[in-house]
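Omission of a single protein chain aside, the complex is shown with its protein chains in their original locations.
Take a look at subunit A:
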C-alpha cells in the first residue's frame, strides 16, 4: 500500500477534474463559458509556446518579490523596534493595530488616485500587505522569548552578539517565519487582484484580458496558475518553517 499512500493527495484534484469534465460534457453551461479541461490544457500549452504566459508570470513575480522584500524587511525592523522599545510601542501600537485591520483591497481606490495605476501602486500595495503580518509576528515572536533565556545568558555573561545570534533569533525565528509565510500568500492574492483591476502585464491582467475577449480558457489558465504559484510559495516556506522549528514541534 505504501507506494500508493504517497499519491493520496492526487485523488481530490483528479476528482475535481473529472467533475469539471463531466459537467462540461453534459453541456449544462454554454461551451464557451465552461471550457472543458482538455481545451484549457491546450490554451495553456499555446500560451506557453508563444511565451506570453512566461511574460505575465515574470511581471507578477518581479512585482511580488520587490514589494514583498520591502514590506517584509520593514515589518521585521518595525516589529523588532516595537518589541524592544516601550517608547516605540507607546507611540505606535494603537495606530499599528488599527491600520492592520484595514484590508489591502480597501486601499486600492485611494492608492490608484494617488499613485496612478503603474508599477509603484502595485509594489506599494504588496509591501503594505506583507508589512503587517511580518511586523505582528516579529513583535509577538520576540515578546514571547522567556525571560529565563536571558537570565541564563546573563549568568554565563554572553555578550550581545552571541545573545542575539544564539538565543534571541533561534527563539523568535519560528514565529517570524510563520508570519512571513502568511504575509507571502496574502501578498500574492492581493497582487493578482490589483492586476485584475489595473495593469498592462501580469497574471491578473491576463485573466482580465481573457474575460474581456470572452476567452474563458485563458481566464481558467490564469486562475489555475495563480493557485499553483500560491501553493508553491506557501509550500516552500512551510519547509523552511519546519526546518527552523523542528525542536519545537518535536518537543510538544
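Operating definition for what follows: a contact is a pair of C-beta atoms (placed from the backbone, for glycine too) under 8 Å apart; a residue touches a chain by one contact, two chains touch by 3 or more; residues count from 1.
FYI, contacts and distances are computed from a predicted model.
*Asks:* Quick one: the chain not pictured, UniProt calls it what, "RNA polymerase, sigma-24 subunit, ECF subfamily protein", "ABC transporter ATP-binding protein", "Cytochrome c oxidase subunit 1" or "Formate dehydrogenase (Quinone-dependent) iron-sulfur subunit"?
*Replies:* "ABC transporter ATP-binding protein"
*Asks:* Among A:12, A:101 or A:148, which one touches the chain that has been omitted from the display?
*Replies:* A:148
*Asks:* Any idea which of A:32, A:54 or A:162 touches the chain not displayed?
*Replies:* Spelled out, the listed residue whose C-beta touches the missing chain is A:162.
*Asks:* Considering the entire assembly, which residues of subunit A contact the chain that has been omitted?
*Replies:* Residues in contact with the chain left out: 148-149, 151-152, 154-159, 162, 166-167, 170-171, 247-248, 250-251.
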